[in-house]
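Inspection log for the structure reproduced underneath, given as structure tokens.
Removed from the display is one protein chain of the complex; every other protein chain stays in position.
All chains are identified by letter, namely A and B, in their written order; residue positions are counted from 1 within each chain.
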Amino acid sequence: MMTSERLRQLITFVTFAALVGYWSTTGYFGYELIAEIAVFAILAMSLDLVAGYTGLVSLGHGALFGFGAYMFGLFTVKLGIAPATGMAAAIVATTICALLVAMVVVRVHGIFFIMITLAIGEMGYEFFFKYRYLGGDDGLVGLPRLDLSGIGVNLSDPSVFALAMIVVTLCVFLVLAYLLRTPYGRVLTGIHENPQRMRALGFPIRAYRISAFALSGAIAGLAGTLTAQHTQFITPQLLHWTTSGEVLVMIILGGLGSLVGPIIGAAIVTLLRHELSSYTDYWGFWLGVFLIIVVVSRKDGIVGWLDYLRQLVAERRRPETAEEA
Amino acid sequence: MLTDGGFWIVQILNSLQLSMLLFLLSVGLTVIFGLLNFVNLAHGSLYMLGAMIGYSIATATGSVWLSFFGAPVAVMIIGAVLYKLLIERMRTAGPMNQVLVTFGLIFVLMDIARYIWGTDQLGVTGNIPFYGTIEVFGQFYPSYRLFIIAVGLITYAVLYVLLERTRLGSEVRAGVDDGETASCMGINVEATFFGVFLLGCALAGLAGAIALPAFSATPDMGVGILVPTLVVVVVGGLGSLKGAIVGSLLIGTTLTFGTALIPNFAGIIMYALLVAVLLLKPEGLYPVRA
Partner (left out) sequence: MSKPIGSLVAAVAMTTALTGPAVAEEFKIGVLLPFSGVYAALGEHIENGFKLGLEHFKDDLGDHTVTMVRDDTEANPGSSLAKAKKMILQDKVDAMTGIVSSAVLAGLRDTVDAAKVPLIVANAGNNMMTGERCSPYVVRVSFSNGQVNRPMGKWVYDQGKKKVYLMAPDYAAGHQMMEAFKSTFEPAGGEIVGEAYPPLRGVDDYGPYLTAAKATNPDAIYVFFAGGAAIKFVKQYHEFGIKKDIPLYASGFLTSAAYVHVEGEAADGITSILHYTPNIDTPENKRFQEAYQAAHGKVGSEFSAQGYDAARLIVEAIKASGGDKEAFKTALRNASFNGPRGPMKIDPATNNVIQNVYIIKNEFKDGKVHQSVLDTIENVQDPVSGCQMN
């Protein structure tokens, strides 16, 4: 019988296989979609690390994402630094920013945590909206892509770029999956499940939460530098709380705290919004209905649903084998 | 400008008016939030429906007064349907699931409104009660704004009496503190909660109907108002009437005087205030469960 753990490995394999399969058969527009899915998948995994595993539901992740994109723009477009260095610097800057935010916000909990991260994010949005040096509300144009021609990879080719984005998504997934298996990751999960017990065991809970938030910020920053390279154009809209809300929807649809769920959620939401919007102007209605159905069914998203089906199958099989015996 | 007494009087009235509007919006949310322990992000959408239905009533009957009564009732009925269909089964589903279901509801209600009323700006212009300008301490002031201030204060007084001084209020509080014991004592906790939810919906509908003559209505107005309302609720502390009124006054006053004195920071004043309050009091100013 398949275990829950094995099922997730299977889902992960199928998800990435589907992305690569789609990549190998699609045309130009498909490459655009894959890149967009990958960006949001990475951002969603970053949020899943804090929301799903650490219990810190942040509505400020869109702001960290946008901050990363703008830092990349600042370093490359405005300061003329090479894209690779600029990308690294932007991720470091976002990590520091997330660290500072975390030191302030981890003392509040629940809905208050949601609201304080939203508020700080909105302040960031207002800043970039008004800051003319980085384009203000008109956005910033002319962002470069990494130059990997040295190793024979031409990222200006949409097909190559899309494949590279799948690879980056896989890397982020593997790093996070590994991290969550380390003692550090197990403590994070432990804090989420029972903070009092972990405190009694002598773990510095605050430090763990802050470090998880900063790490998540680093990944959100990475996603930001990737979206900047994908669209080569950024606006303050990236920092708005609705971006965070949308990513949260992706995680819940896919399955909170499952790491692969967010990737599936990112793919579903991105595809739905592009496909539905060409059929109906009321695509928001259908997206809303879909979201409500998934949440009301209370099976922890799509990954949860699949796990539920696995159990059903397992239960059915058990009596059969018993009879045979 | 700053030494002109009239300037300050008008600004104080401005801040009161904004505060009362925020109060009307947030009190319904905070009552549902705190007493039912339910996160209803679609509260702003109920406000939008209040404005839309108010518009239809006012244009059909020619009476804006009628919309002030009709819209809350209609929104209450919509609230009842939503409660029976969705909210009831989400009562124990945890805050995260509630946030998402009601987040989905925002999109659904917005598109339904768009389908029914279209995307153009809607508004009422004729027969507005208390329309005009009156003189207050030598300053001209819109009388409708004074009406909004009055409605806010009356709503506060009625709710105060209802929740703090009547049997219904004590039943609600008993249900919140300890649902099991309360039902053992013969209190129908479910019915009480249903009543509170409907009250919250009616208040959102009232806020929409009252706001319509001063502003205009579009299907997306519920999304725009959501964040300021949540900020008021969180600053004041979840679930307390006192928190809602204090939070509204604090935000309304800071926004009004902030925009007048430091206009460059008008966009972030509200958020800065929220962060400051939460850092000093991580559960808001007057949390109902200390």
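Note that a contact is a pair of C-beta atoms (placed from the backbone, for glycine too) under 8 Å apart; a residue touches a chain by one contact, two chains touch by 3 or more.
Remember, it's a predicted structure, so these values are computed and weren't measured experimentally.
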item	value
Residue, one of B:Q121, B:T166 or B:N188, that touches the chain absent here	B:Q121
Listed residues A:T95, A:T117 or A:T231, member touching the removed chain	A:T231
Contact footprint on subunit A, counting only the chain that is left out	27-29, 32-33, 36, 126, 129-130, 136-139, 141-142, 156-158, 161, 227, 231-233, 235, 237-238, 273-274, 277-278, 281-284
Where the missing chain touches subunit B, by residue	1, 4, 7, 10-11, 14, 17-18, 21, 111, 114, 118-123, 125-126, 132-133, 140-142, 144-145, 214-216, 218-221, 224, 227-228, 255-257, 259-260, 263, 266-267, 270
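The rule is short, and it goes like this: only the chains that are shown with their structure count from here on.
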item	value
Centre-of-Cα separation between subunit B and subunit A, whole angstrom	33
Residues of subunit B that touch subunit A when the two form their complex	39, 86, 89-90, 93, 95-97, 99-101, 103-108, 110-112, 114-115, 227, 230-231, 234, 238, 267-268, 270-272, 274-275, 278-279, 282-284
Subunit B partner contacts - residues on subunit A that touch it in the complex	57, 104, 107-112, 114-116, 118-120, 122-123, 126-127, 129-130, 241, 245, 248-249, 252, 256, 282, 284-285, 287-292, 295-296, 298
